[in-house]
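Complex shown without one protein chain; remaining protein chains in place.
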Amino acid sequence: MSAVQAGLLAQAGLSGAAVVLALVLGTARARATACGTLCALSAGFGVLTGALAVSGRTGAVLVSMALPPGHLVLAPDRLGGVFVVVVSAVMCLVSVYAIGYARTGSTGSRTSWVALALFGLGMQMVPAAADLVAFLFAWELMAVASTALVLIDQARSPAVRSAALWYAAMTQLSFLLVVAGLSVLAASTGSDTFAVMSAGHLSGATASVAFVLLGLGFGTKAGVVPMHVWLPRAHAEAPSHVSAAMSAAMVTLGVYGLVLVCVRLLPAGPSWWGVTLVAFGALSALYGILQASVASDIKRLLAYSTTENVGLMVLALGSSVLLRASHAPAVAGVALVACLLLVVSHATFKVTLFLGAGSVLHATGERDLDRLGGLGPRMPVTATGFAVGSLAAAALPVSCGFVAEWTLLQALIHGARVQDRLVTVVMPLAVAVVALTAGLALLTFVKAFGIGFLARPRSDTAAGARESPAPMRVAMLAGAAVVVVLGLVPGPLGVALARSVGVRSVTTVGLGGLDLPVVGALLDPVALCLVAGVVALPVLVASLALARRHPSRSTVLAWGNGGARVSPRMQYTATSYAEPLMRVFDDALQPSRDVQVTHLAESRYLVERVEYRQHLGDVVEERVYRPVIRLAGRVGMAARHLQNGSIHRYLAYSFLALIAVLVAASL
Amino acid sequence: MSAAAAVVALVQLVVVTALAPLLVGLMRQVRARSEGRVGAGLMQPWRDLRKLLAKDPVRAEGASWILVAAPVVLLASSLIVAALLPLVAAVPLPLVPNDLFVVVSLLLLGTVAVALLGLDSGTAFGGMGSSRHMTVAALVEPTVLVAVYALSVPVGSSTLALIVRARLQAPSLIAAPVSLIAVIALAIVVIAETGRLPVDNPATHLELTMIHEAMVLESSARDLAWLELGSWIRLASLLGLMGNLLAPWGVSTGAAPLSLVVGVVTLTVKLAVLGAGLSLGEVFMAKLRLFRVPELLAGSFVLAFLAVTASYLLA
Amino acid sequence: MQTTVYVQLVGLCAGLLLVAAVLLVWRRSLRASIRLLAVQGVALAVLVAVIGVYLGDVQLFAVGVLVLGLKGALLPWVLSRSELAGTTREDAPLLNPTATLIIASLLTTLAYLVTPPVDGPAGSAATHAVPVGIALVLIGFLLLVTRRRALSQLVGFLLIDNGIAAVAFLTAGGVPVVVELGASLDVLLVVLILQVLRGRMQVKFGSTDLTELTELHD
Partner (left out) sequence: MTIRRLAGLIWRTGMIAEVAPPPPGLADTPSTVPAPLAGSLQLRHVDAGSCNGCEIEVSAAFGPVYDAERYGARLVASPRHADALLVTGVVTHNMAEPLRRTLEATPTPRMVLAVGDCARNCGVLAGGYGVAGAVSDIVDVDLEVHGCPPEPDEIVAALRRLTGR
């Protein structure tokens, strides 16, 4: 039996063992330690299996079952392997983290651990699936388990329940769409294995129908605007390690679905597919980052930034499709690699960020940035992890986020040289969108880190924060390390990703740098760091020398214009930090503000109290979903008249149905 | 090749570091003269630096390592940019070409460092300055990228050195409407990014009108010195880049001593002309209301975008 | 004249037309708008003259002079006369300036996207720039839609006219002098009539805010 086969079996076995132990073990601590370790091991095997698949090794697992078509086939190919690695790596970190995080309360319950193990297994199996049934089976396993996990904390607040409801509805909707789309493909190619489907070379109306259905389905899972509404709620309300897994791994699988459709199943799609994808990607990126930049709930902020990153991935994928359709395969390849780089980098930094947010939540019980602050000295490890994650999320060097965004921009600006009207119009717009997104992301994460971890605590809980237990620290540091390493030596990763989608035009250069000969651009972070070191050295030497000669003196107070006290409440909060931006994008965000000024009884010229309230909803949700929901409600009320409990009436319904069928059949 | 590039980078580092304070001195001098004052002289910024370095810093309790690190980061980032940009000579380093996106992200590293410094002070003014600073930076970035993208279209590369070289070989590129529009847009964002009028008033004493000053209120002695020097070098580098885009003549394309000398001299002249022009312009300007600034930046963005579109319209 | 210079000049004129149009959207002071219109008139005239010289067409050159006189001098003068009487700022446009600017740039892109490639006697350089004319028309309509003041309406109208003229010259290499003369005189007439109406409005309502015209119907 081949290595890949062994790896797949090991994953299934270890996850199964975790489920069993979760049911058996009594104490929460023991459960956490045992199941966490097993899940981490299973994910570790997942990383190995995926790596083998990426390197070109093959192997298949057939699971026979009673129902037709008789068996499920798990056989990851190179592309699937990439996503197996990403998902498994994320799950590995999450499981280790959970050992420290999910050892008490509802997050440490039996249900929680069973669901986590199944969730992980399902996600690791989705990209390994080689045929329709296996894919859908793993997909549904993932969906159900994650729904259960979102619901874990339902005792805490009604918000959790509504979040779970939204999530369940949207995820099942996406499942149905995916089923429909894949069935169209299966029906028209006459096979249920992906290999045959991709050999089918569909085109025309059928292909477009399948593309639209699958695009909507996978897009919903990936949280593309306007199907993103479940994402900020679920990510915010789920336990943090679950949010991390959902945002960094599950959403990624939505993107995997899109890549699968556009690269393997339906290659050579027409250019309007590309334009559509670019449009939705651009919309998601802008809307997501706008919401993130004004959010003050740290997990909501991270959730919306997920929407933004998914938007960038979809944009990259779309431009690749568009470029391929307009006969520029080389640049199209670069864009595709950029998409995969975005996937990998987003997974790494977003898992780090969510784990950091969870650690903050664990230590302070606060999610609201307006009540945090000064956590840097109190939780150094968490602060480091979050800082590195923010660096990557803001696409600054040296981090994987920067590499990914750099590749994307290179692909876009060189794509514009294609002599095709549509391309020459789309690419500049795409560049503008990406640039604006990058700028806003910068502000967002300066806010997230600066308000949360710098300055002085804005609440007592923040002041009394303590660093989290060892497993959580290890997970965060590991994530941060991956972010930095991938940012330093992106070459090998880039080449591996390029090979996984059959792109030859990416090579390594210098000290593990990334070289894109097609677009004549190269990036060597290590060399850049060396230059930086050489340049910064004199400054450091001078600073140290001066520090010896002129030691610094510390005073009690920060400079507050001679004021007697500089209370923490005078600091800028996250809300006030984003206020100028809120004003600039007032039309797009449409916040509702109300200011109440109560005057003194003696005179209306003296103000007693001023109240300022600001509510920021999700425009899409309020404008698109609410009306639909109301309509559905009305239809439901109307439908109640059809059933009044009389058995005769129900029999009459079925009788009429029978007649209708007979008539229809005879026609 | 690589040796030559290294020499060029080193020369630029030294020259820009030496010229930046003089440039600021010149700008203050021009302003003083146009106000009927004598002015403190070209060397004043250098005197200020020397004095600041000889003082003992004051740091409030509870201030984190950011207070010490941020100034060094800003200075380092500005220095790297000064070394990478095609100022004296358009000779890209072998493994670190002055790719536009790399340069911008390095500048942003400095920006972020200062923004965090402002937040770390934990005072109302620091946060205010940081917030405004980041808002401006967020709106500036798209314009920078799109504008240089427009400049890169006729050249076919986002490497600034190649862009400057192309303009050197084909001066007709400079007069082309595309590059004119793009350069105007770039000029606006350079002014915004370096905190000059009408976006920010570098000489203000009124905290509520501050952007950049408000973030450094808490820094003293050598921290302040690094911050000042860093932002001066940033100003000089960006002005130098503008100069080389507008008038690339004199930029050396190799590391031959003579051509380097010529490059240094022409760079000095360009900096002097642009600096004097900038501060003369500032005399006639009032600071914009903070919430009119986004309008200005949007305008510059639209100009940059038009430049890109125009590059396909106007052959 | 040799082709390279011709291409440069056409490019410059077209670019000037485009930038002036965008600045018209950007600036809200009516005096500035009138100056920009004058600039556009001059740019258009130079464009016509350049094409005329390139094609060696004396008539076209005459048209250029005519355009210079009318659009570069006469119309701005008429407008500025009336502008002194009325308000000097477009204070409350229906759409905020940032959004309007971005829409304007998108309209330019749209113009480029929808203009079919044509080839006229004036050479590829000129026909490349045809979308600029279309963009002028679209931006003019944008002004008509978003501005309140009667004078800005006039400005938008003239922008549209400039756009049409630009398209005509760039594609057809110009129109007979008689036609151009007729068209220009029409424009002049329209402007004068609208001026009179403006004056009446000023007298009636004490303002030239067109939204107040809704009060008239009953």
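In order of appearance the chains are A, B and C, and numbering begins at 1 in each one.
By our rule, contacts are C-beta pairs under 8 Å (C-beta built on N, C-alpha and C of every residue); 3 or more make two chains touch, one makes a residue touch a chain.
On a predicted model such as this, the values are computed, not experimentally measured, just so you know.
Novice: Out of all the chains shown, which come into contact with the hidden one?
Specialist: A, B
Novice: Just name the one of A:Thr27, A:Thr104 or A:Thr555 that touches the chain not displayed here.
Specialist: Going through A:Thr27, A:Thr104 or A:Thr555 one by one, A:Thr555 is the residue touching the chain not shown.
Novice: Mind listing the subunit B residues that contact the chain we can't see here?
Specialist: Within subunit B, the residues touching the omitted chain are 32-41, 44, 47-48, 50-51, 54-58, 204-207, 210, 213, 217-221, 224, 283-284.
Novice: Please identify, in ascending order, the residues of subunit A that touch the omitted chain?
Specialist: Contact residues on subunit A toward the absent chain are 553, 555, 557, 559, 562-564.
Operating definition for what follows: only the chains that are shown with their structure count from here on.
Novice: Count the C-beta contact pairs for A-B and for B-C, then tell me which is higher.
Specialist: A-B
Novice: As a quick test, compute the distance in whole Å between the mean CA positions of subunit B and subunit C.
Specialist: A distance of 37 Å separates the two centres.
Novice: Would you please write down the residue numbers of subunit B that are in contact with two or more other chains?
Specialist: 294, 301, 305, 309, 312
Novice: Two or more other chains touching the same residue: where does that happen in subunit A?
Specialist: Each of 428, 584 in subunit A touches at least two other chains.
Novice: Provide the residue numbers of subunit B that touch subunit C in the complex, in ascending order.
Specialist: 172, 175-178, 180-181, 294-295, 298-299, 301-303, 305-306, 309-310, 312-315
Novice: Under the stated contact criterion, what part of subunit B meets subunit A in this complex?
Specialist: Touching subunit A: residues 9, 13, 53-64, 66, 68, 72, 75-76, 79-80, 83-84, 93, 95-97, 99, 101-102, 105-106, 108-109, 111-112, 115-116, 119-124, 126-128, 130-132, 134-135, 137-142, 144-146, 149, 152-153, 156-159, 207, 217-218, 221-222, 226, 290-291, 294, 301, 305, 308-309, 312 of subunit B.
Novice: Which residues, counting only subunit C, touch subunit A once they are in their complex?
Specialist: Its residues touching subunit A are 96, 98-99, 109, 112-113.
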